[in-house]
Structure formats: structure tokens, C-alpha cells
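Everything on this sheet refers to the single structure shown next.
Omission of a single protein chain aside, the complex is shown with its protein chains in their original locations.
Going in written order, the chains are labelled A, B and C, and every chain counts its residues from 1.
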Amino acid sequence: MAEIVSIEAALAEIEDGSKVMIGGFMAIGTPENLIDAMVEREIKDLTVIANDTGIPEQGIGKLIANKQIKKMIATHIGLNPETGRQMNEGELEVELIPQGTLVEQIRAAGAGLGGFLTPTGIGTVVEEGKEKIEVDGEEYLLELPMGAEIALVKAWKADKKGNLVYRKSARNFNPPMAMAADLVIVEAEEIVEVGEIDPDQVMTPAAFVDLIIGGEE
Amino acid sequence: MAEIVSIEAALAEIEDGSKVMIGGFMAIGTPENLIDAMVEREIKDLTVIANDTGIPEQGIGKLIANKQIKKMIATHIGLNPETGRQMNEGELEVELIPQGTLVEQIRAAGAGLGGFLTPTGIGTVVEEGKEKIEVDGEEYLLELPMGAEIALVKAWKADKKGNLVYRKSARNFNPPMAMAADLVIVEAEEIVEVGEIDPDQVMTPAAFVDLIIGGEE
Amino acid sequence: MDKQQKREIITKRIAQELADGDIVNLGIGMPTMVGDYVPEEIDITLQSENGFLGLGPAPEEGKEDKDLGNAGGQPVTIKPGGSFFDSATSFAIIRGGHVDVTVLGALQVDEKGNLANWMIPGKLVPGMGGAMDLVVGAQQVIVASEHTIKGNPKILKECDLPLTAKEEVNLIVTEMGVIEVTDKGLVLKEINPEFTVAEVQEATEAELTISDQLKEMKVE
Partner (left out) sequence: MDKQQKREIITKRIAQELADGDIVNLGIGMPTMVGDYVPEEIDITLQSENGFLGLGPAPEEGKEDKDLGNAGGQPVTIKPGGSFFDSATSFAIIRGGHVDVTVLGALQVDEKGNLANWMIPGKLVPGMGGAMDLVVGAQQVIVASEHTIKGNPKILKECDLPLTAKEEVNLIVTEMGVIEVTDKGLVLKEINPEFTVAEVQEATEAELTISDQLKEMKVE
């Protein structure tokens, strides 16, 4: 069950050095207001888990540009040259993970699983250091769950209890991340009364959500 | 992408001895018309995967009463005394699996995973014969995927491409099962035109669905 | 005390354990009654493992919805702010630790917090349903049980029936008292004034440590 708070109150929960997962895919469905506030507050040394690092002046790109990230865990950084530059200069540690594996690791953390077996990455550098398990004659990698202290999630609508609805392809990593962090902070475009969202159309149940900041500026 | 067929055409795909997963939870969200047709056609020696065996004259209970099931894989059979009777008499093989494990096994089959680690069942008879894997000092059971030849799924609405919407608690096992079988047969209460279901509200994408039988009799 | 009185004491006392905002899963049978005794000012949300949050009471007769039932298949309602989801998500919620409290019955429970409540070999094999996941996943596992069965203790040194889960029970509430499962064994924290400590111990196979702050078990 969620609480509606100011953006300042929400940001107070994020400290220098926090491990934060951030929803969105190439800056679509990314909580931009929360990111802007993080930039303003200069929260540093973050470990960020996200699909990508956006583009230079959008989404997670803003945190990259402002050098607030110490370690980035992502699937793709190719569309933000600044990420590559910082990585090559040794300013930023980057861990690259196949997209299907990353999202499943996040889901596993939220779902109380100790890991899962995936065929993805077998025979590639992704398998380095990982346990291989054979099932029915097929080889799989054992991948472990990945949670975070904080998840920053972008929703289209949130009701006052914390039930969330996403819109179009802005859904992406947001629902699994909303399951997988100790503290789930949601930026909602619109906050509606309890009962206004049809229970059949809730995409993230309120049980997962802690704090909501609302309304586009 | 799905095809709309007659119930006879759909049933023709199910043979004696088939492995069939059937949606529903205590006969809520079970495809009753498909089950009635299976009873009529006397399809025998089935292996059925489902949450439960319904109650005597409802849901999967009808297949039990008519002795069409050779092996039942379920989480709970307590509310259908006939299932227990057949099991005790040695007429029916029953494999009991924790509910969270069963649904995750089904999901794993649909999602191309080789298995997953769950804490559920550690220290109980459920762990017998299973590999135990320790992750971060915690013990987990390695549970394997469970697919089937055929899934029988009950939807509220289906569009003509096969996009599905479920209603209330009739959703339950239906969406994961719709991902996990070679052939997915959907019984829809209503078949609507393509475009009538908002893409944001699709609960099972058409990519998973093969055949649709429609309209309540 | 008759069966009904015992169950009332047990479930009323458990209702006091619930906090505002809690997500709670109540097992079939006696645990369901806990929902009836939650004080009005405490807003809890009931999770139903068949796939929703916001489980409400049974509908009026004639207002049943064929698509809305509890985990026993009985017609129920959903409260405002509830949500439906599939079984995979339901058990992500349960196993992932997003349920604050689960209340379940017991055939046996022991001093290590082991619970047996899903089968009696050769007699009763209903299946574990969602119980094994609930007991492993919920933050707080409360057993609601009469203290004895046919005069025999249910709170044992060691369960001999097949377990539901190992070392997961946190609290045992019976008509005689409230017992906490700790690293050092079972601690009697509250006692129903109708019984003496000696009587409670006698009805319990496991050894009870009596809390320094032993309190009276109060309901209503």
C-alpha cells in the first residue's frame, strides 16, 4: 500500500552509493522527473540497473552526463556515446547483460526465486564465471536474482493505494522492477481515486508500491 | 495467430493419451464446454495438468468422474472426494506439486527457461529426487519446466487474431498455460473483431494462441 | 470451552497481530474468521492465492459472480482498490515476500517452527495447494490451532507428519495462549487466564519457556 509524497520526500530515500533500478527503454517510460530531481540533488556514486543509458540528454543519459553513476548494469549502451566514453576512460564501470536475462533476474528477485536456467549466453562471454547445468541434454546458465534498494518506476496512472497502469511501450521494465526493490517509488502521470482503475486492468498491484509522486510538472 | 474453429475441429486435436493442461481454479475459469466435449468423445488415458480436480460435477471433476484421466498433476485434490478415492484404489496416478512451483514450472516451459530455483519445498517430501542448489547461503530446489501437448484455456473475450482478455479471478492458471503448450485451444465467451480489445489490455497476446472456439452455448 | 469459543478466542487474538496496511493471506477454515475481527481502523488487504488482492466478504445470495471466487471456489467479492492477476504473479507476490502475514491451520507444529498441515499418509491427502509457498514466502507465519486434538498435544518436540515447511512458523496462537517460536525454542508470551502455566505445559509436548513478561491473553 502506497503513500503519496512530494518529490523531495521521495528523493530523501535515495542516498549516495544506493543501488537503484530505473524503468524505461531508450527513455520511453523512464521517470524523468525523478531523474531530474536526482540530477539537481547531485546524488552520487550510484549503481544503476536499467535496460540502457538512454540518449545523452534524456532518461538515464542525464545521470551519465552528470557523472552520478559509478556502476551501470544494462543491456545496451550503444545509443549514448558518453556512456561508452566514460567506460573507455575507466570513469564508469559497465556490466552488460542480455536483455531477457536481465529482466528475468529482476523478476526472480521480486518473485522469491533463487535463480533460473537460461539457454541465452551459452558459448559466449556471458557464461564466464557462471554455473552450467544440463537439463534434458540441453546446457543452461544458472543466472541469479537481481534486486535493488530502490526502484524508480514510471506509471501512466496510479490510484491512491498504489495500483498502477502503464501506457503502450512505456511499460517495458517498469512492472518487473516494481516487484524487485526494497523501496518502490512511482512517478505517475496522473493519480486517481481508489476504485477508478478496473481491478482487471491493474498492471502492478498496490502490494508492490511504497511511494508515489504524481502529476506531470 | 489464431484460427476460429468448431468445437469438433478443436477436439480432433486431442487424442487418447495426450498430455493436456487445463486452466481454472476450483472450476472458476475452466473451459467447461471443451471439457463437456471431451467427456462426450470419451477421450481416454489423459495426463492432465491443472491446479485442482474441481468438484465432482464441475470442471475437471467431470473428467475424473468419467475416468478419462490416467495421471493427474495438481496442487490440491481435497475438494473432490472422487479423485482421492480413485487415487487410493490405484485407478488414478496423482502427482501433487506446490501451487507456486506448478505455475512457475508452466511459465518456465513457455518462457524457454530450463528451470528455476525455489525455496518452496525445502525440508519436505517435495525435495525428494530433486537437485538442491545453494545460492548466497540459502538452499533452493531446482524445479524443471512443465509443458504439454495441448493447453485448454478459458478466456472472457478473444479477438479474431487470438488476443485474450480474462475476467476477475477466472484468470488464474490460464495465461501461463497459454504460453506453455504445443497447441493452445481457447474457449472464449465472446469473440470480437480485431481492434476491439485495447492493446494495453490484452492479457494473452495472439502470438500464443492457435485455435479458438467461441460463444457460450 | 466449546469448539466455537476456542476458535473465536484464537482468531480474535490473531486479528490483533495485524497492522494497518498489511497484506494478509488467510488459509481456508478457521483462519478465514480472522478477517471478521480486524478492528475497523486497521486497513488490511487480503490476498487470495488464486489471483487477487482485496478479497471481500461473500456476496448477497443471488449476487454471486461465476468468475469471482476464493481459493476454495466459494463466491466472494473484491474491495475497492483490489486487483486481479494470474497465478504466476500471485505466487511472485507470495514467494517474493510481499505478503506480510499468513495465517494457517496446523495438524502439528514443533519447537523448531516446523509445520505439518497438508497430509496424513494413508488417510488424508488433499495436497498442499499454496500452503508451502505461503509458509516459505510470507514475512510472518502465524499458526491458528486448537491447542490439542482429542486430548493429544499438537505442539510437539518434532513433527512426525510430512512437513509443509521447515522452520518457518513465527507465532502459534491457541485457545490457551500465544507462543512465539524463537531460536531457543518456544516461548509462552501470553496465557489465557482460564488456564495455569502448568496446564498449558501439560497440553504441550514441546518444552515451553515462560516469558519474563508473561501477559494475559486478552480478546475484546
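The criterion applied here is as follows: a contact is a pair of C-beta atoms (placed from the backbone, for glycine too) under 8 Å apart; a residue touches a chain by one contact, two chains touch by 3 or more.
Note that this is a predicted model, so its numbers are computed, not measured.
S.K.: Under the definition given at the start, what are the shown partners of the omitted chain?
M.R.: A, B
S.K.: Among A:Ile22, A:Val103, A:Ala148 or A:Ile185, which one touches the chain that has been omitted from the display?
M.R.: Going through A:Ile22, A:Val103, A:Ala148 or A:Ile185 one by one, A:Val103 is the residue touching the chain not shown.
S.K.: Using the definition of touch stated at the top, determine which of A:Ile14, A:Ala37, A:Ile60 or A:Ala74 touches the missing chain.
M.R.: Reading the full complex, the residue touching the unseen chain is A:Ala74.
S.K.: Even though one chain is hidden, which residues of chain B still touch it in the full complex?
M.R.: On the chain B side, contact with the omitted chain comes from 1, 107, 109-113, 159-161, 163, 179, 194-195, 197, 199-200, 202, 205-208.
S.K.: If the hidden chain were put back, which residues of chain A would touch it?
M.R.: Its contact residues with the unshown chain are 25-29, 51-52, 55, 74-79, 84, 87, 94, 96, 98-101, 103-104, 106-107, 118-126, 156, 166-176, 203.
As a working rule, only the chains that are shown with their structure count from here on.
S.K.: Computing the C-alpha centre of each chain, which chain sits at the greatest distance from chain A?
M.R.: Chain centre farthest from chain A's centre: C.
S.K.: Centre to centre, by mean C-alpha position, how many angstrom separate chain B and chain C?
M.R.: Once rounded, the distance between the two centres reads 29 Å.
S.K.: State, to the nearest whole Å, the distance from the C-alpha centre of chain A to the C-alpha centre of chain B.
M.R.: 32
S.K.: Taking each residue of chain C in turn, which ones touch at least two of the other chains?
M.R.: 52, 78, 84-85, 91, 94-95, 136-137
S.K.: Which parts of chain B, given as residue numbers and ranges, touch two or more other chains?
M.R.: As it turns out, chain B has residues touching two or more other chains at 104, 118-119, 166-168, 171.
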